[in-house]
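A single protein chain has been removed from this complex, and every other one stays in its place.
Should a chain be cited, it is by its letter among A and B, assigned in written order, with residues numbered from 1 in that chain.
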Amino acid sequence: MRATIEVIGLRKRFGPTLALDGMSFTVEPGRVTAFVGPNGAGKSTTMRVVLGLDAADEGRALVGGRPYRTLRHPLRHVGALLDAAALQPGRTGRDHLLWLAHSQGLGAARVDQVLDLAGLGGGVARRRAGGYSLGMRQRLGLAAALLGDPAVLMLDEPFNGLDPEGIGWLRELLAGLAAEGRAVLVSSHLLSELQHVAGHLVVAERGRVVADTSVAALLAAGDRVTLEEAYLRLTGRRGDG
Amino acid sequence: MAELLRAEWTKFRTVRGWVLTVVAAALVTVVPGLLFAAGSHSSCSVGPIEVPCPTPPVGPDGGAVEDRFSFVHQALTGDGGLTVRLTSMTGIITYPPPDHDKIVPGLVPWAKAGIMVKDGTRPGASYAAVLLTGGHGVRMQYDFTHDTAGRPGGVSRRSPRWLRLTRSGDRLTGYESADGRRWTEVGTARLDLPDTVQIGMFANSPGDLTVKQSETGGSIGQKRFTQTTAVFDQVSRQGTWSGTEVGDGPGETDWERYHRANGLVRSGGTFTVTGTGDIAPSRDGPVFEDGLRGVPFGLVVVVVAAVLPIAAEYRRGLIRTTVLAVPRRGRALAAKAAVIGAVTFAAGLAAAAVTAPLGMSLLRANGFVLLPAPLLTQVRVIAGVGAVFALVAVFALALGALFRRAAGAVVAAVALVVLPYMLAVFSPVPDEVSRWLLRLTPAAGLAIQQSVQEYPQVLSHYTPGAGYYPLPPWAGLAVTAGYAGLALALAIRAVRRRDA
């Protein structure tokens, strides 16, 4: 299976709001694709549609060429972080990963591996998730995304709440995953965090893609030196300086 | 506090689902009562011909009464009295349990024989009587609802009971004696009587009530014919006596036709009086709160309506915002309780104000003769439904704050409020257990709806299913209020102590 995400002409309406209005792009393997856009642009909705959680009114979303819902062990193909706060507070972090592992036919050994990888080893993972800090929840969510060792990763604002050490760690992790040939889609508002990791940029606005370009080309195209300035320019907003 | 109430009110009214739930609570309260009233019909017939149902006689205070007995009487003008010796009181009960297959000798507990002063022989007319009962000793009774106990015990030829009733102006006094010499006063009554009244001996016997479970869950009460025969002598007044079957309807049982008819058999100074019936406030007919049968239905929705807002606070951490805005958490919860209480009170009040009178007129249109309820009672019942709604809402809200789990709070509140009522009117739970359920649980407050009074001297099936609660209306409401207050106090304590 080729590690790609293909989003083809998605339309989705929630009552009066048109959340997706012909959203199309492709996430290629081997690089980190940054998915940016103002609040309400439809980034999270796109990810939910890709994961088969929300049904699009029109269009298709494929991972590795197949609709998500046809995957037999989906987490072994696609790892996703949507809302790190979605936990049942009474369960420990480790048990949270354990049931997920069981749903993919994986065992407890893999759970302990990803916990270590996410920096949640030791006692933390055996405490009730209700007592986790924002960053700990984020790390647990990342551990869940990595659980199935997937070829495709889709992370919605993964930098939220991480400490500086954690941000550095995640950036390296993302770069490493891409270098291994995985397809990585990351939405974020912290463009500076993505500056040195992202190889490709997809900019969405009002439910459709307004720019889909490689970061290198974007930065080379003018005198702009940061992604943030480039983004503001692309979306027609003025930067401060 | 005013700002706080305003904030909580804004929070409540801006979520459409919550408002709709309260509206649903009112609708769910209205519908069952009206369906019941619309579907119930009453008809009366004489032979094959349908006739309008007879209106029951009305007592001096305007309440519907039963007034049937054999009366052997003569006129008494001005002051005076009557003394008799009762030497025997026997009777029959037709087809009593367990097998309902025999006519047995015996007296039902409230069979009556004694002497009476009455304002004529019209059923419902004012009276006072001193009498012996089948199982509750000597009593002084007057005007249907009043009852005073004298000495207990029965009567036999060897230990007769002497009875005396005197009139002095508007004052009537009953006495009893074991030997006709030493008299004890049983009671007195002040009655508004004309100068000439009827005075004499009487006997009757209310129907024997047996109750069986219906297979669909309710209970079915049946009354079976009974009869009392009393023997009087040493009658203090002379002159002619006439016999009247007061309040006797058409039709006769086989027993009366072939064995012993009601009425007087006189031999010299011995008067044998035989009678059937009861002198008591009437229990038959729909009551004011019959239109309110939907109240338990509405309460389930009220519980949901009260739990929704508090559960929403906890689920997504909104409680933190609330606590930031209002650091005095106890007050915030109290304001929430006040808002949900006021809203559900209005819903209950509106629902009851529509459905109770509408139910009444539907039932009347369908041929029923209703038991009248005084206006003040009607107001109490209608406002009471609002109060029960509000208290149950506060109770449920407090459980929600205590448990922080919506499902748990709803289940607990419904199980404590609606389930006891359901068990009390339905299911194989014994009557005594039913009564305790409605004394001890928050369901006790439903008693506020009861418009008819329970009389110990009147045999009836006084169960919650028939509309009789074990606690008086206000006491029942107080029990529910106690639960709501306690739960709210615990919840306020919990939110103060707990991390938000």
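Criterion: a residue touches a chain if its C-beta (ideal position, glycine included) is under 8 Å from a C-beta of that chain, and two chains touch if they have at least 3 such contacts.
Please note the rule applied: contacts and distances are computed from a predicted model.
J.: Name the absent chain as its UniProt record does, using one of the following: "Iron-sulfur cluster assembly scaffold protein IscU", "ABC-2 type transport system permease protein", "Contains LUD domain (LutC)" or "Succinate dehydrogenase".
T.: In UniProt, the chain that is not shown appears as "ABC-2 type transport system permease protein".
J.: Write down which of A:18, A:51 or A:210 is the residue touching the left-out chain.
T.: Reading the full complex, the residue touching the unseen chain is A:51.
J.: Among B:97, B:269 or B:456, exactly one should touch the missing chain; which is it?
T.: B:97
J.: Taking the entire complex into account, which one of A:8, A:71 or A:175 touches the absent chain?
T.: With A:8, A:71 or A:175 as choices, the missing chain is touched by A:71.
J.: Provide the residue numbers of chain A that touch the chain removed from this figure.
T.: 48, 51-55, 68-71, 73-75, 80, 82-83, 85-92, 95-96, 98-100, 102-105, 144
J.: Tell me where the left-out chain touches chain B, residue by residue.
T.: 21, 32, 35-36, 39-41, 97-98, 215-218, 293, 296-297, 300-301, 303-304, 307-308, 311, 315, 405-411, 414-415, 418-419, 422-423, 425-430, 432-433, 465
Here, only the chains that are shown with their structure count from here on.
J.: Report the inter-centroid distance (CA atoms only) between chain A and chain B in whole Å.
T.: One centre to the other, that is 69 Å.
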